[in-house]
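One structure, pasted below without further comment.
Taken from a larger complex, these chains appear in their original positions, while the remainder are omitted.
Labels for the chains are A and B, by order of writing; each one numbers its residues from 1.
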Amino acid sequence: MKPQLQPPLIIINFKTYLEATGKRAVELAKQAEKISKETSTSIVVAPQFVDIKAVAEAVEIPVFAQHLDPIKPGSYTGHVLVDSIKQAGAVGTLINHSERQLKLTDIDAIIKIAKEHDLISCVCTSKPSISAAVAYLNPDIISIEPPELIGTGVAVSMEQPEAVTNTLKLVRKVNNEAVILCGAGISHGEDVKVSLKLGAQGVLVASAIVKSNDSYTIIREFAYATKTH
Amino acid sequence: MKPQLQPPLIIINFKTYLEATGKRAVELAKQAEKISKETSTSIVVAPQFVDIKAVAEAVEIPVFAQHLDPIKPGSYTGHVLVDSIKQAGAVGTLINHSERQLKLTDIDAIIKIAKEHDLISCVCTSKPSISAAVAYLNPDIISIEPPELIGTGVAVSMEQPEAVTNTLKLVRKVNNEAVILCGAGISHGEDVKVSLKLGAQGVLVASAIVKSNDSYTIIREFAYATKTH
C-alpha cells in the first residue's frame, strides 16, 4: 500500500552535491529524521540513486528517488528501474525536475508506473500552466519551481508568489487531491511560512539545506516554520 | 590507485533484469565471486546504480556501474555522479552501452572523469571503425558489441568474427594498451573460446547468464572456457 504523507511537507532534494553523497547522505538523512520526530513534521529525503538503500536502511522517514525511467524490467543498461528503487526502500520519486526534464509522454508513463508500484509521484513544474497540465495526469504531488530562481536564495514565495497562487487556482479546477508544493530559492523559515500562507502544502528544497554549514539548524528552522504559519 | 584487471576478463552486465535486481543482484554477484575464486578468473559484475553498494559490500570481485554522467558535484538532480558510485564501491563503469548511447564529447568527458577518479573505463562500441575512433580517447577497455546481435543468443564471435578481428586490427594501430572485449549473443563456453581465439581478451555478457535458470553453471562454463582456448 502506498504510504501516506501528511502535509505540510518538506522534501529535501540531495541533488548531486558532495555534501549529500555516500556517508554524508546518510548523515544528512539522520538529521532530517531527528527533526522530523522532534517536531512531528513530514520530512522526505531524496538522495542519489546509489545512496537510496543506505539511506532507507538508516532512517524511518520517507525516501524518494530523484528520477525514474519509464521502463519495464529488461534490456535497459544504465537506466533506473522502478523495482530497483522500490526494493532499496524508496517510497516515492521526483519526476521531471528542471534539471532532469522529460518528454510529456514519459511523465505520464512514469506516474503510471509509480502508481502501479505504490510509489508516491512528485512531478516538478516550472509555471502554473504546466502545473495545470500535469494535474490532469494525476500525480500525488505537484511541485512548482520557477527554474530561474533555483539555487539563487531568492525564494519563489517572495519573488513570484503568483506562481504559487496561480498554480493552486488552476490545479484545483481539475484536481482536488494532489498535494501542491513550491520550491526554488527557499532559504529561510520565513520563506516556508509565506509559502504555506500562499496556500502551498509544503516546500521542495535543496541547496539551502545541503550546502549549509549547519544543515541541522536550517532543517529545524524550516520544520518549525510549518507549525506557526 | 586504479585496480588492475588481469585478462581474460568476463564482465556480467546485470542490465535492468528483475533476475538481477536488489537481493537477486547480490546473489548473482556472489555466484560470480565464487566461480572467480575457484577458477582464478577475472569476473566483473555491473549491477544497477541502486544495487552497487550492496553488491560491492557483499563481494570482493570488481563492481562496475552501468553508466556515469559527465557531471561534477552540484545541481544535477537525477544524474549519476562519479563520487556516488566510487564511494559505493564501484571500481569502474560501462560507457556508451548500445542501450545508453552517448554524445561523442560526453564519452570523452566520462573517460577523463573516470581516469581522474581511478575508475576503470569500459567503452562499448558497435563496429570496428567506432572502436578505432574510441581507441583515441584512451579508455581502459573497449568492448565491441554489434547491437543487432545483443540478446539474440547468436554470438558475435560466431556470426561476425570480422567485427572482432577488425576491431583488433584497427585499434592496435593507435592503442596497444586498451583491453579489447567482445559481446552480443555470447551464450556458450564455445562462444567464449572462439572470442579469445579471434584475439579478444574477454567477453561482455548479460542475458545468457542473468536470464538463465542456472546462472551458476553458465558462469562456470564461461570461466573454464577462458582457460582452455
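Criterion: contacts are C-beta pairs under 8 Å (C-beta built on N, C-alpha and C of every residue); 3 or more make two chains touch, one makes a residue touch a chain.
Since we're looking at a predicted model, the values are computed, not measured.
Undergrad: Considering just this structure file, the complete complex holds how many copies of the sequence, given 2 are shown?
TA: 4
The rule is simple: only the chains that are shown with their structure count from here on.
Undergrad: For chain A and chain B, what's the span in angstrom between their mean Cα positions?
TA: 34
Undergrad: List the residues on chain A that touch chain B in their complex, please.
TA: Residue list for chain A touching chain B: 13, 15-18, 21-23, 48-54, 66-67, 71, 73-81, 83-85, 87-88, 94, 97-100, 150-151, 206-207.
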